[in-house]
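The following block contains the structure, expressed as structure tokens.
All protein chains but one are shown at their positions in the complex.
Then we have subunit A:
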Amino acid sequence: METMQQPHVLRLTEGDVLIKSREEDCSRGGTHKLGHSECEEVNPFSFTPQLIHLHRDHELFEDGDIHRHMYLQDLYISEADDKPALSVSEFACHISGCSAHFSTLDEYEHHYNSLHRHVCCSCRRSLPSARLLDIHIQEWHDSLFTILAQSQDMYQCLVEGCGQKFRTSKHRKDHLIRIHTYPPDFRFDKSKKDKGTREMKKQLQKDTAMEVADDVCESEGVCEVMCDVVSDRPEQGESMEMHVSAEEAAPMAKCASTGEHADVSTAAHEPVFTSTKPVNPRSSYRVPTTVCFGHGSVRGFRGRRGRRK
């Protein structure tokens, strides 16, 4: 107990012919180059059974010492209530190129669901839900959609169950802000109108997608936030963050309240919107500027590079 920080002492018994310490082997092995010819001569295997002597303060004894201490302090509970979770050995994500490590199955499932479950096969973009993936594929990779969109409303509302369709993604954006009270600085789709720069954009997109893959593995949390906002599925932790920032942003309250009115009596307040809306977008921020998501945007902390210098 008293000296837990002591380094472990792995003393091997002396005088035993069979025993060779591992360090010795390593240094011996280390002197050889990795060349093939060398490999063939030197057998790198050196396992010999080891008797392990543990010093009083060895870390292996730590937990037992704590129990002993608890027993002496009359704090001992013979059936441990707080079961020290026996975990499975750490394992890695099997998707190639992803270097995430996990120690529990839950962690892995969460990681997989948020990053590898709904991936667009043509641009490798990872979407938070199956529905958003469908929308993404239609709007970005479906040529029929592009043709139809010229003559009818094709842009589906991102909110599940809403069912409304819009002529352009710009209209959808307005709808999302007004009816679903999405924050105005929410990174919605970039408009795809400028077909001239399309090729260039595709390239850009590819780059960003790669970037995202890296980013995202390290910061799953960000992704979570985005998932929930986009699919409008309220969940304690993540959506909390949204609300907190909503409260902070005073000007936004106005927008939100007008949004509610709109739900109740659309016709009467419609003109009010058109007049207030252009004022708001840049002045009120409910989502930190560093967080972005949605069609055509980079998922991850944008501001880290560039913008926030």
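Simple rule for what comes next: a contact is a pair of C-beta atoms (placed from the backbone, for glycine too) under 8 Å apart; a residue touches a chain by one contact, two chains touch by 3 or more; residues count from 1.
As a working rule, contacts and distances are computed from a predicted model.
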{"item": "Listed names \"DNA-directed RNA polymerases I and III subunit RPAC1\", \"Calcium and integrin-binding protein 1 isoform X1\", \"Transmembrane and coiled-coil domains 6\" or \"Exosome component 7\", with the criterion being the UniProt name of the chain not displayed", "value": "\"Transmembrane and coiled-coil domains 6\""}
{"item": "Positions on subunit A contacted by the hidden chain, ascending", "value": "2, 11, 13, 16, 18, 26, 29-30, 34, 39-40, 43-56, 60-64, 67-68, 71-72, 76, 78-80, 83-84, 86-92, 101, 103"}
